[in-house]
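The structure appears right after this line, and notes come after that.
All protein chains but one are shown in place.
This part shows subunit A:
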Amino acid sequence: MSATTKIAVHSLADLKNTSDDALPNYLTSLKFKQNHTQTDIRLALGYTAVAISGALFYIDWKFGWEVTKPYTAPAVIAYFILNTAFSYWIWFVENGVIFEGEGKTGKLRIQTSTKKHMPVYNLTAIFTPTYASGSSSSSKSTTGPQQTLHLRAPFTRWFTADGYFVAKPFQQWLASEIPIIGAADPKNVVEDIGRGNQTQTEAERVLNLGGDSNVLEVLEQLKKGAAAVGGGAGTGSSAGKGGKRRK
């Protein structure tokens, strides 16, 4: 799915649609069960309207206009009502929702949008976290209050310059910004999207270390040694505090 098809980097619709397609795939891979009710209602409304029009067309084609005439007015009225409901559903109820579902870490609803000529992915996440409480043997869980998050990110974060979608930074962005996704996928919660997939300690970040270095161990040894020397020279308690704070 990622980096298999090239898209037009300048087409905002392509950027949005590719991201919109990747998001539910990612979430269902994290075992969020997608709720298709909204989509199903939209499809039902749309196809009923189409069916009415199709039936009228069929009568016209088979039996001619004179026979069709009396059915036309009711058909048009019914179609108009369904169409209004259909448009209302898309514009106000769905309103850009590309995912709605529930997982072990909570309920989630995601709406996305883009503004014309701005290559920025606007995402609104409405979620209700589920906290597993108690010991592992009990299955009790409490739900937190519903929260809404408005996020924005430029598409350049997960698309290469020549138009390939890269899943990793996209997933990292989602996991890092939306808590219940991060809870379901802790490996992708990172400070810096696109860099390593380990969370680093403050010291590692400052010293710009990779994962394998033993510089930290050496640093700890030196600190212990200095504290011992300092503790030997002065009195116990103040030296203990001072050892940590020095520098």
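Assume a residue touches a chain if its C-beta (ideal position, glycine included) is under 8 Å from a C-beta of that chain, and two chains touch if they have at least 3 such contacts; residues count from 1.
Convention: contacts and distances are computed from a predicted model.
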Problem - Hidden chain of the complex, named as in its UniProt record, picked from "Nucleolar complex protein 2 homolog", "tRNA-guanosine(34) queuine transglycosylase", "Proteasome subunit beta" or "Signal peptidase complex catalytic subunit SEC11" - result: "Signal peptidase complex catalytic subunit SEC11"
Exercise for the section: Please pick, from A:Lys69, A:Lys115, A:Arg152 or A:Lys224, the residue that touches the omitted chain in the full complex. Expected result: A:Lys69
Handout entry: Which of A:Tyr26, A:Tyr79, A:Phe155 or A:Phe170 contacts the chain that the document leaves out
Key = A:Tyr79
Handout entry: Chain not shown: contacting residue from A:His36, A:Lys115 or A:Lys187
Key = A:His36
Problem - Hidden-chain contact residue, picked from the options A:Gly54, A:Gly144 or A:Gly225 - result: A:Gly54
Handout entry: subunit A residues touching the omitted chain (full complex)
Key = 1, 28, 33-34, 36, 39-40, 42-43, 46-47, 49-50, 52-54, 56-57, 60, 65, 68-69, 72-73, 75-76, 79, 83
